[in-house]
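These notes concern the structure reproduced below.
Not every chain is included here, but those present sit where they belong.
Letters A, B and C mark the chains in the order given here, with residues in each chain numbered from 1 onward.
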Amino acid sequence: MAESDFDRIRKQVRQFVVERDWDQFHSPKNLSMALIVEAAELVEHFQWLTEEQSCNLSPEKLTEVEQELADIQVYLISLAEKLKLDIVAAVEKKLVLNAQKYPVEKARGNSKKYTEHKKT
Amino acid sequence: MAESDFDRIRKQVRQFVVERDWDQFHSPKNLSMALIVEAAELVEHFQWLTEEQSCNLSPEKLTEVEQELADIQVYLISLAEKLKLDIVAAVEKKLVLNAQKYPVEKARGNSKKYTEHKKT
Amino acid sequence: MAESDFDRIRKQVRQFVVERDWDQFHSPKNLSMALIVEAAELVEHFQWLTEEQSCNLSPEKLTEVEQELADIQVYLISLAEKLKLDIVAAVEKKLVLNAQKYPVEKARGNSKKYTEHKKT
């Protein structure tokens, strides 16, 4: 089978870290911190916007948000590599669990249920 | 070209949201909040562990961490879809920028530089 | 001078940690992680609410939010103690800096300016 696009970026992320000898700093603990810091940079773009404004970003803002998404993805890949986890497989397994947790007939269009399920 | 593994999970995530009619709650603002909440659930697993302990998780703990990774990936995909952004392309562009920001010869093995560069 | 209310909770927080011998886990690094985990539990309450709904919480929800606020304050106090910082003095100094950064005449009623200033 041909290399997938996700495999390709995984290798690029790995190479980037190896070339800089940064693996020594990349404990899962530290990577989880780096990841949430990037997630917060994403949140920062939206904190004073209304929900509607957040759907209608200027091209400049969208480019900045795109870069934050990339940063989060990079750390997510680094963390998965470190823990020898397969992100694609993890997502597929999690969606099965989520489907059991939020059955269509109960969860449909219901943010309250959504939140309450979440708590349990 | 055959559908890639990442395309496959993107479609699954999309279908999950559509079936539950949750798109109405998924403004970029809200999705950024959901994403950081999941990132914090990841951080929570590591908060009282030493860095070394975080490298040696029990199988049970590893399964929990895997699920948090999946949750983050799911929201990252949802947000990218919403903003019509291509995560794979975004990562490739960002790695080029990062390579300029952290040139190998300066960044090699240097966490201090890492942090200082980061600030600028 | 009489002990202030803030001094009183600082002592209570300190005593709580000492009685449990938890100081060994309370490095500033770990405390920063614990603090952001609590901040995310706060965010979780609001992630699917509209801004208007977030202003009109039910009494039950408000009690939960109050507990999250308390958790954040507790870790903020623990971290300040650990680093021998005085939170009240820190706030007073920071408000002076913020007033220079966001002069009234420019910042008045302007969320865009707010965000842009923030970036610089």
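Keep in mind that, in the parts below, a residue touches a chain if its C-beta (ideal position, glycine included) is under 8 Å from a C-beta of that chain, and two chains touch if they have at least 3 such contacts.
Since this is a predicted model, take the numbers as computed values, not measurements.
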Assembly size in copies, with 3 chains present: 4
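Throughout what follows, only the chains that are shown with their structure count from here on.
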Euclidean distance of C-alpha centroids - subunit B vs subunit C, Å: 26
Whole-Å separation of chain centres (CA-atom averages), subunit A against subunit B: 2
Sequence positions of subunit A contacting 2 or more other chains: 32-33, 36, 50-51, 111, 114
Of all residues in subunit A, those that touch subunit C in their complex: 32-33, 36, 44, 48, 50-51, 111, 114-115, 118
List of subunit A residues in touch with subunit B within their complex: 2, 4-9, 12-13, 16, 19-22, 24-25, 27-30, 32-33, 35-36, 39-40, 42-43, 45-46, 49-52, 54-55, 57, 62, 65-67, 69-74, 76-77, 79-80, 82-83, 85, 87-88, 90-95, 97-99, 102, 104, 107-109, 111, 114
Complex interface listing, subunit C residues touching subunit B: 25, 30, 33-34, 36-37, 39-41, 43-44, 46-48
